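Excluded from the complex is one protein chain; the other protein chains are retained at their positions.
Our next item is subunit A:
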Amino acid sequence: MSKTSIWTFKLSTAAIALIPAAIGINYLGKLFAGLLKLPLWLDSIGTVLASMLAGPIIGALSGIINNIIYGITVDPISTVYAVTSGAIGLVVGIMAYKGWLKNVKTAIVIGLVVGIVAAIISTPLNITFWGGQTGNIWGDAFYAFLVSHNFPVWLASFGDSFVVDVPDKIATVIISYFIFRGLPNNFNTIFRGSDKIEEL
């Protein structure tokens, strides 16, 4: 059997059914993090897991739909960041496919890359929509510090997203990595490619 490309657009039913589950996991990650009073959001574990299991397209779709759903049910502001979430899914999916999921160290590298990409994409959104801030107290304090020391707005805004996103995304990817490793092996085959579907 030939290996299916990572860009398969013919999505299997199992892979599509994974998207709601991923969004649910995102939501619960956020709830549990709040319940345990952790200083992180951990609200993209589902997106990251979906990318690891089913590739970049499903991961990106999970991310985008996640923010749209969140926007129409809880917080309209989050719709703006649908692009960022989509990119997170895309990056994790591609890096996982390229073999960066070998061990914890490489998983940390994925987290770092994801955090930086998320910050890069959020920065223009933050500048256009709210003049550069994120609404996170620590990040905005850092923004205020940079702007008052005459740094340009775009750099200050990037710093704002950076200090918020990078630690969160590294933690998210590490947690997802351990969960992914703990999954039974047959899970990994279900969601990859459409030719596996009849084995269900």
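Throughout what follows, contacts are C-beta pairs under 8 Å (C-beta built on N, C-alpha and C of every residue); 3 or more make two chains touch, one makes a residue touch a chain; residues count from 1.
Rule of thumb we're sticking to: contacts and distances are computed from a predicted model.
The complex includes a chain that is not drawn, and of the options "LPXTG-motif cell wall anchor domain-containing protein", "Energy-coupling factor transport system permease protein", "Potassium/proton antiporter membrane subunit, CPA2 family" or "Cytochrome c oxidase subunit 2" the UniProt name matching it is "Energy-coupling factor transport system permease protein".
Think of the hidden chain as still there; on subunit A it touches residues 11-14, 16-21, 23-25, 27-29, 31-33, 35-39, 42, 45, 49, 53, 61, 65, 68-69, 71-77, 79, 128-131, 133-135, 137, 140, 143-144, 147-148, 150, 153, 175, 178-179, 182-183, 187, 190, 197, 200.
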